[in-house]
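The other protein chains are all here in position, but one chain of the complex has been omitted.
For reference, chains read A and B in written order, and residue numbers begin at 1 within each chain.
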Amino acid sequence: MSDFAGTSEGATAAETTRGGRDGDAEPFMSVRDLRTYYDEQTLLSRDPPVKAVDGVSFDVYDGETLGLVGESGCGKTTLGRTLVGLESATDGTVEAEGRDVTDLSGGEQREWQRRVGMVFQDPEESLNDRQTVGESIREPLDAHDWPFLPVAVEGMDASVSGSAVTSLDAAESADRPDVTVRVDGDGFEVSVREKLPLTRADVSVSVDRDAGTVSVEVEKSKGEIRRDRVFDLLERVGLNEEHYYRYPHQFSGGQRQRVGIARALALEPEFLVLDEPVSALDVSVQARIINLLEEIQDELGLTYLFIAHDLAVVRHIADRVAVMYLGNVVELGPAESVYTDPSHPYTLSLLSAIPGSGSPWSGERVQLRGAPPSPRDPPQGCPFATRCPAKIRPDEPDLDEATWRALDELRVVFRTRSRAEFTTLETLKGLVGAEVDPESVEEAVDDLLGDSDLPPEVRDVVDEAVDLATHGDDAEAADLLREVFGSRCDEEHPQPYDRGEGWQSRCLRHEPDHREAAPTIDERERDGA
Amino acid sequence: MSGDASGGTDVDAPEDSLLRVENLRTVFHTEREEIHAVDGVSFEVDEGETVGLVGESGSGKSVTARSILGLVEEPGRIEDGAIYYRGEDLTDDNWEAHRGDIAIVFQDPGGALNPVYTVGNQIREALRIHQDLRGSRARDRAVSLLEEVGIPDARRRVDEYPHQLSGGMQQRAVIAMALACDPDLLVCDEPTTALDVTIQAQILDLLADLQREEDLAILFITHDMGVIEDATDRVNVIYAGEVVERAPTRELFENPQHPYTRALLDSIPGRTPPDEQLPTIEGEVPTPTGPATDCRFAPRCPAAVDACRTVHPEHYAVGAEGTDRTAACLLHGDAHHHSFEEALADPESLGRHGRAQDWESRADGRGRSESRADRQEPNGSRADGGDRR
Partner (left out) sequence: MADAPDPDAADGPANTAGEAAAEATNATPGRAGSAAHTRASTVLPTRSPVLVWAALGVALFVPEAGALLDFVVGLLADTAIASPAPGPLASVKPAVVSALEGVESAVASVPTLLSRETIPNGGYWNGQRWVDTFMGLSPPRAWGLRVTLVYAYAFAWAGWAILGYRLYRREIRTVAWTPRDDVVDRFRGHTWGKFGLVVVFMFVVMAVFAPALGPTTVEENMRNSYSYEMNYWDQETKSVETTLIGEANLGSQSTGTNQRVMPFSYDDYGRYHPFGTLPTGRDLFTFITAGSRISLVIGLLSVGLSALMAASLALTSAYYKGKVDLASVLLSDAIMAMPQLLLLIMLTTVLADTWIGGIYSGAFVLALIFAFTGWTYMWRALRGPALQVAERQWVDAARSFGQRPSTVMRKHMLPYITGYLLIYGSMTLGGAIIAIAGLSFLGLGVAPPTPEWGRAINLGQDYVTTGSWHISLIPGILITIVVTGFNALGDGIRDAIDPQSDSAGGTAGRGGGA
């Protein structure tokens, strides 16, 4: 039984860590204790909510690529969607540009959504095939009535007038003027922002010094500007202007993904969330899209959150990587460090599971048993405790690792049964106190522990649990096993431990009096666990 | 249907290999064109070994699997070639006779399992058809099959519905169903593509264990080179309906001899340092609409010579004597016998049509427009027929 009180004050590292490519002081975005739960309430039932994201904190720095890896159900997609505004956060904050973007009103949220673009996974599904590719890319521009054409006037205090323009203060993108009028001496000079599909010739400006007004008229219609912008974007992603008028079905998967990227870039965002952008593509096409993404990032100075389950791809493109499991970030650090010397046992297992010689892992494969627990019913302590190959074991009783794992699995069996749907007959039996399906319980126990040579006190506890389960009290059986055979890992939710250089990992083994995960696993594998 | 008689005589059909596919040709006749999805594919699988068939989408690997199991439907049909199972040609309408001998595991376990029947029900159905087991004996066998594939609490699970199982467990259940027929050959069509990497590792382990215990032969079809490397003994690389290289797995990965294999391996992100651009293949996978008159990879091949556009390469032996490696590339033909490096280093000596792309330098990411078939369809089948997606 655990001797520790297991409190959150036991954290040994700061929640916010510095890192990122340039070591910037201020991160672009700070996520603090973000939780996104799906709560499906119907009038009749009240299932526990799905805790898709369950307390996640990290920073994203300007210009970096933060990789987010994990298996299905870990919550990475939900996290990405929450940042973009497609899901509403249940708790926690996401700070960007001085405000919490999870708590925005409609208009403010739309403004935030201009700054962050999202690239979706399935190229065949992310485009509406009833509209042409050009229309799809153009849609964000139409939706926001782009361009805003903020005008900055230098050298004079003037108010700006004109049909399509806004003045710099009133404009929403307060940092970048599209048209700059520099007034000096007798004349004035007009410059147009380069990235805009507008030239000096399209703009006519007149300056009235006495009245203190500057009038700017744009000859090109907004529709034309948008169309030209789409042409620019098409070229940027490696397609042609003609493709504007084509329908998605006329393109291959890789080309459609390029269209998706172009659409995400339309409003000149600073931040892109890429949700598995290459998972649905063949390897040779994947390579092209990855190269494209890297090019674009360099050219436009974008920040990426790259969500993927393919670790090799993430290693190639990410500067830092965060590993997620069951709604938690279990490890976060510089990509190279995490891949060559993973701290967290889950990261290690994940890396070792990659098949083939192209895998970043050169050691033995660590087999994980079973599947992740249900996000409706996450474990109380460390989320990885049910499957961890490096789980801290209590000193008493003294069993070998294989038996410990069998006991863990038995606990999972009971836990799953407690959540399963029993037939009415069985429920009645349970209520009455009669035996519920004893055969299956005994077989399960036999299957798992039949070969083991259990000391009598252990056998007693197992029998007691079996007894509870056969009378329908599976939850209690699971709890009993947890009480007797559980350890700190089942009680405490680990805090992030600092590994240096902005690298953190949530594992109790990082504490001084425990051995690190990697050598522990090594030893257990060697002992034939 | 086997159209020609060349493979028809039993004298020639070898009986030592379990499965021998010889010059298989499966064609789809649509209103607009003919698609030669499988165009002269040959390979064999011996007892107890795992043979891989690797290719990207549009290569014809899934159609090959379906052809072997006799699941090709109108407007597609097998027009030529033979599929010998223990010497008997299946294309002579012999599939029914061998239904229990060859089993298939598909990509999407959720799709392969009928959602309105329990898992146990479906396994028992297979047992009833193939083993004539009924009642409690069938039930017990179903439970033991589930245990064999590593599902804990099997006796409880056998009465559960597919949606109550996780993806990995569903795939295990599908494998259990396949094993219920007690097959000699298991055809696995992208069995782990839809699964997470740790679950994938479990399933691959399971398949290896089953192969040992039941002496199963496995034909493993996938696009994932890493999986092929770990899971197979020998591998066939398929491109545009043809096998372009055959080799024992380790040798293929150490020293690929076909330009396509090389290109494919090089595109894998793990093989390029993170700070370099990934090498890419120009062009797109063609959809073969007629018999092959040239090398189908030539338009995209950095080592192509003039002859590649007019001669359809046969398989030439490569590698050391007796290693049973072949590659369908003119570089290895009698006329040339050059290695890649030679071919690239000295273009003139081979009459090579200047290719703008240099193999060694990293490709510019913005290649030509790509194939419409470069997408891995998660539901097992490509919806790519003619000029539609």
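Note that a residue touches a chain if its C-beta (ideal position, glycine included) is under 8 Å from a C-beta of that chain, and two chains touch if they have at least 3 such contacts.
Treat the numbers as computed from the prediction; the structure is a model and nothing was measured.
Of B:Thr198, B:Thr287 or B:Thr326, it is B:Thr287 that touches the chain left out of the display. Of the listed residues A:Ala52, A:Val69 or A:Val84, the one in contact with the hidden chain in the full complex is A:Val84.
Shown as candidates are B:Leu19, B:Ala37 or B:Met169; the residue that touches the absent chain is B:Ala37. Contact with the omitted chain, checked across A:Asp62, A:Glu95 or A:Asp129, is made by A:Asp129. Interface note for the absent chain: among A:Asn240, A:Thr340 or A:Thr427, the touching residue is A:Asn240.
Residue-level contact of chain A with the missing chain is found at 43, 81, 84-86, 109-111, 113-114, 117-118, 120-122, 125-131, 136, 139-140, 143-144, 238-240, 242-243, 245-247, 249-252, 255, 260, 263-264, 266-267.
To be clear about the criterion, only the chains that are shown with their structure count from here on.
Taking each chain's centre as the mean of its C-alpha atoms, chain A lies 33 Å from chain B. Chain A contributes residues 71-72, 123-124, 238-239, 248-255, 280-288, 290-292, 294-295, 309-313, 315-317, 335-336, 349-350, 353-360, 365, 367-368, 370-371, 409, 412-413, 416-417, 420-421, 437, 439-440, 443-444, 447-448 to its touches with chain B in the complex. Interface of chain B with chain A (complex): residues 56-57, 143, 147, 152-156, 160, 164, 166-169, 196-202, 204-205, 223-231, 253, 263-264, 267-272, 274, 277-281, 284, 363-367, 369-376, 378, 388-389.
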